[in-house]
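Apart from one protein chain that is not included, each protein chain of the complex appears where it belongs.
Labels for the chains are A and B, by order of writing; each one numbers its residues from 1.
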């Protein structure tokens, strides 16, 4: 068992894999943060999706808070965009980290992606004028494409 | 080849990784079940999203079933909530399982998460009065945060 553990620990001790673990966790935590932002806007905008989520209120008011709100929908689109982009990064990045890239090249990929996705959320929620959000999305997208190319070349 | 296979098999033979594989598969299967529940509600409530999905019917009736339905939308929100929470669990959990945690601690994390997400679905679809669904969501969320903290500390 000790020998087995030691072998597994080698994976997390590998510098590229450790860098991947750090940045993958950071972007997944960033994505999880969207749930809190959605809850904040649902409560402050009084716009709920489920009857049972509404704060106890009497009669007519109850119906008024079962509605969509532009700010809530914006956060939800941001959250879905994270899923659409962070899921491929996680998957392709894991395979890329296992394909034996140079540490400096790998770090460049992971850091640019994490930075681009954090800026993407700021651009989406402020909102900043386009093409700021589009550029952040595109940079993250290209990082994943670049890693996918490396994986397919190695595999 | 035999030696290679043997090395890979060590990963699935490691007790923590085996526990991760079991519970990750269980929650992914639970998430996949949502597709069937959506199909069931779409058919029983006669509420379809695509014209080509509608059962063959004549003239006016066809238009009537191309609509949204509160029960279908509830299942779809539940499915999306699964994606938003089970994806981070899968990703962070994989890195956590490779960071060499104690078996008992790891099992505690995986079992609480799987239990919380199964209860979350029951609370969402019944629906049970709040805060039951909110609590199930929060417990699963905290498990993932706890694993993310361990990964960042190890990496």
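Assorted remarks:
In this section, a residue touches a chain if its C-beta (ideal position, glycine included) is under 8 Å from a C-beta of that chain, and two chains touch if they have at least 3 such contacts.
As the structure is a prediction and not an experimental result, all values here were calculated from the model.
Remark: the residues of chain A touching the chain excluded from display are 10-11, 13-17, 74, 77, 80, 83-85, 87-88, 91-92, 94-95, 98-100, 127-130, 133, 141, 144-145, 148, 151-152, 154-155.
Even with one chain removed from view, chain B keeps its contact list with that chain: residues 1, 4-5, 7-9, 11-12, 18-19, 21-22, 24-25, 28-29, 31-32, 34-35, 49-50, 52-53, 79-80, 83, 87, 90, 94.
Keep this in mind: only the chains that are shown with their structure count from here on.
If you average the Cα atoms of chain A and of chain B, the two centres end up 17 Å apart.
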